[in-house]
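Every protein chain except one is present and positioned as in the full complex.
By letter and in written order, the chains are A and B; residue numbering begins at 1 in each of them.
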Amino acid sequence: MRRILIAVPTLFILFLLQSYLWVPSYEEQGENPERLNEFIEGSIGDAQILNPVLSADSASSGIESKVFEGLIDRDEDLRFRGRLATHWEIFEEAYFYVNDEAWIPKVGKKDAQGVVKLLRDAIKARIRENAPLFRSLGKIQRVEALPARSFEFSKKDKNAEGKKIAVTIRVAAPPRIRLILKEVDQELFDHLSGLLGREYFSSFDGARFIDILPETFSSKRSAYARELLPATENNPVIVFHLRPNVRFHDGHVFDAEDVRFTYQAIMNPKNLSPRIADYEPVKAVEVLDPLTVRVVYKRLYSPALGTWGMGILPVHLLNSKALRQEAMHRGLDPDKFTLRQSEFNRRPLGCGPFLFREWKADQYIVLERFEDYWEGSPNYKRYTFRIVPDLLTQEMEFYAGTVDGYGVQPHQVERLSKDPAYQSFSGLSFGYTYIGYNMRREPFKDRRVRKALGMAIDVDKIIKYVLYEQGEKITGPFVKQTDFYNHAIEPLPYDPEGALRLLADAGWKKGPKGWLQKNGKRLQFTLITNQGNNLRKAILSIAQNSWKHIGIDVRTDVLEWAVFIQERVNKLDFDALILGWSMGIDPDLYQIWHSSQTGPNQLNFVAFRNEEADDLITKIRQEYDHERQVQYCRRLHEIIAQEQPYSFLYVGKWTAILDKRIVIKEVDPEGKPRYSRIQPTKTGNYTFYFNKWIKLPEVPRFEMEG
Amino acid sequence: MLAFIGRSAIQKIITLFFVSIISFLIVHLAPGEPSQIDPLNPKFTQEVLERFRKEFHLDKPLHIQYLYYYRDLLTGKSVSWKDNRPVLKKIYERFKNSLWLFILGTLITWTLSFPVGIHAAIRRGGLYDRSTTFLAYLLISIPGFFFAYMLIIFVVTHFHVPVIGMETFGISSTGWHWFMDRMWHLLLPSILGAAGGIAVLSRYVRNQMLEVESQDYVRTAKAKGLSPDKVHYKHALRNALLPFVTMFGLILPGLIGGSVIIESIFSWPGMGRMAYEAILARNYPVILAVNFISAILVLVGTFISDLLYMVVDPRIRL
Partner (left out) sequence: MIVMNQNSKPSPAEGGVLEAPKRTLFQENWNLFRKNRLAMAGLVVFVIFFIIAVGGFFLTYGRSPVFDPALVRLQEKLRPPLSKPNLETLKPEELPRLGIYLFGTDDLGRDVFSRMLQGAWVSLTVGFVAVGIAVIIGIILGGIAGYYGSGQISLGHLLASVLVGGGIIGILLGETAVGVLLVLLGAAVAAVLIRMGNSKGKGPIPMGFSVLFFNLFSVDVLITGLIDIMLCFPVFFLILTVVALIPSKIHYIMIVIGLTSWMGSARFIRAEFLSLRELDFVTAAKALGVSDWRIIFRHMVPNAMSPVLVSATIGIASAILIEAGLSFLGFGDASYATWGNILSSGKDFLFDAPWLTFVPGFAVLTVVLAFNLFGEGLRDVLNPKLKERH
């Protein structure tokens, strides 16, 4: 018995320890030649759902960008470039109802034909004295009258008791004029009223043309009329010409039907796509021929083009028949079965440079290069997405060479970039960190206070010591590397004395205990942020500390994300908070800065209200002309910087460390490989040429060094 | 006997019912919504958010939601909100991974604790006893993650072999080779997982042995002049072991447990991490399912151990 008690555990432990002999060491793994053909990316979290239509997390979209391909994307300089679409045109169709009661200056009332003739004559006549009108008329390519028509429309609406009842609306629409413009013009109708009279559009009374059943709903007549008979309508149109002979990973040829299907999949309410808001302004997606798609929009919406970077789904695998079959096969109810339930989301198939191979939940996702990729297949044979949830072990795996790239932290960059075996890159990211002030509350109603608070924080110091120089100051809400950003605006200086002077102007003076006071009340508030972001936590301590220095009594609170959002931000219950926005390249600021978005559950939670800014924000999202958009944006930037609703702190940098042996390999026409160093693009994106990357056994000599 | 089984079955079912209500209330009355409902994403309109809430039945009154969840769970139709996969399938996947850790951890705990505890009891007060006492308490006194990092850094820098993950990454081996590789990767996390168990169990064995050794019959045996080995290992040990039989039931809940911290540090895709991520993402179906299953295991475990207790010690009438 005694012997057994000693022998069994000893043998057991020896058995466990000897397993060491079977495990290849890091060196042996690194020497494996296959390893050079594989790029392993380390990630903290797993992807959720690999379907570009359904996913909303960054891990998933990273994989999707390799498996799927969109119609367009952005090039090195952030301009659009064609992918599945070779080229595209944007023009506009504009409509307005003939207002036969309106008095047109100089000519009187006119019917449809009369208006058409008037417009055609005006275009020919080239009226130069009215320059804006001339510009707008110059864009019109065709004018035509559409005959009057009648239709019936029914919808459910609440009656006086709040019950939903079917309402039928009979519409006898008057004739309508269609204008085809060679480019989008948001001021078209403004300018046309120079010709047709100022009241021509606004005095159009749609209510005259509708009948409502039952009668009790007649009070809503003008509301229905606005909905069904808008006086004017701008319909921007994008026509995409698709790339011929592009294949999905299963060999099926990609065509216009796939594009239309992708759009339908997003709009299908059953699929619960998080992208539905992007495509809501789309009126129709029409297939003109297998290689031409026409997208018509309901209204002016300039971010529209950018949304077509969305990965395209294969219709032949996901159409309703295929889904039904899958449901039957898996024994589920075919009527309730949607794209969301499909196994496709676990083994996606697109026409991107890498094809999906394997996914082990919370372990890894393996992609393999697609040999028939239209742009030439990537150099790496495999791309592996490896999940290592712990930052420290991630770093150790990177050191050991079993991870090629990971989200390296600033303090690690400093150390690793000194190591000769690694190359490091950094470039500005699209996100900024800020302290936002609740302008509904004292003392933040006063601009001077907000500005003073910003001036009391030494952002340079934060960037230097907390971010290890991996960040830059920022002064406004636009992506710093785009034209929209106004570089003429100076960041707030670090000036605690100046801050005190500003606060004194606003009435806050030093009281007996060294705290700032106004009317006997201490300058006191709570600064909050969310858990799980160490940088924000550090800024929290720094801000608290620097404000304390000038005599402001700041409490701090770190809240769990869901609580932070739901209880504080959404309910607008906070004084000041530290948060970050990650921006799209598109300069649409409507949700975050427009004064209509200041309610609970909306994103303008600091309650920024400025009339000029509102006007600019609406104009920006309707403007299709880049130069003019830039102008509006710069002015908007100026206003926001002046008002200081946020203390804009910094924009972080992408930082990446890679083994030096990873280089760009290109093959010249004679078949000779040429190597060059990986360089981040102007906009800081170093993975832009990822498809050309390869790892070599040793660092090559680069041609054209320097 | 039958009466006991029947009575305790009813009792356990009632307990389970209350557990289900309490866990449901904790999860639901707490602030926060499933992470699919992300109000800070400018792309999400209020309408989309509403639709998500409707899809997840969050717009219904609580008792209706309760019925929906447990109906789905019991019929196996419950679906994870995060990725639309059946919850039971997900749990089973993770369970397979956690099982390795559980088995090896339990084996290490039980094979090591007994010899250590028994020897400590025999040499009570001696150097061996004191050093094992000290070591046992050292093991449960180290913050788990601190210990884990120390171990990992030690092994990686001295032996240059991978320790995290379920197997050496990127090397696809099969058969015996695969098995040994898996063993190696299991070693550290299961030692960490077992550390607390070894400490507690070996102390328990020691005390149990001491208690038995002070009984009259053992002292009689000693007085009779039997060899100490025989006294310790035959007379004392056998009786000291009896209560441990009942502990087999109590390790059952460990099947679905699993430490978030160890699993995260060692990149082990186990139950603990899934549950933890589900909590953070407010993935209610997963949280509730894990909770429910673990409650069942606890109850079944205590039931088994009660039964064993009755079998082992006929004096006990429950």
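The rule we apply is simple: a residue touches a chain if its C-beta (ideal position, glycine included) is under 8 Å from a C-beta of that chain, and two chains touch if they have at least 3 such contacts.
Keep in mind the model is a prediction, meaning the values are calculated, not measured.
Note that of A:S202, A:S377, A:T556 or A:T618, the residue touching the chain absent from this view is A:T556. The missing chain, though absent from the display, is touched by one residue of B:L58, B:L88, B:I103 or B:I140; that residue is B:I140. Residue in contact with the omitted chain (choice from A:L118, A:A538 or A:L572): A:A538. Listed here are the subunit B residues that touch the chain not shown: 11, 14-16, 18-19, 22-23, 26-27, 30-32, 124-125, 130, 133-134, 137-138, 140-146, 149, 153, 203, 207, 210-211, 214, 253, 257, 259-261, 275-276, 279-280, 287, 291, 294-295, 298-299, 302. Although one chain is not drawn, its touching partners on subunit A can still be listed: residues 391-392, 395, 409, 411, 415, 461-462, 464-466, 531-532, 534, 537-538, 540-542, 544-545, 556-560, 563.
Here, only the chains that are shown with their structure count from here on.
Averaging C-alpha coordinates per chain places the centre of subunit A 43 Å away from that of subunit B. By the touch criterion given at the top, residues 1-2, 5-6, 8-9, 12, 15-27, 29, 32, 35, 38, 40, 45, 48-49, 56, 269, 272, 274-278, 280, 340-341, 345-346, 360-364, 384, 386-390, 392-393, 396-397, 400, 402, 560-563, 565-567, 569-570, 591-592, 601, 603 of subunit A touch subunit B in their complex.
In the complex of the two chains, the subunit B residues touching subunit A come out as 31-33, 35-36, 38-46, 48, 51-52, 55, 79, 82-85, 90, 93, 104, 107-108, 111-112, 114-115, 118, 149, 152-153, 156, 159-162, 164-166, 168-171, 177, 180-181, 183-185, 187, 229, 232-234, 237, 264-267, 269, 273-274, 277, 280, 282.
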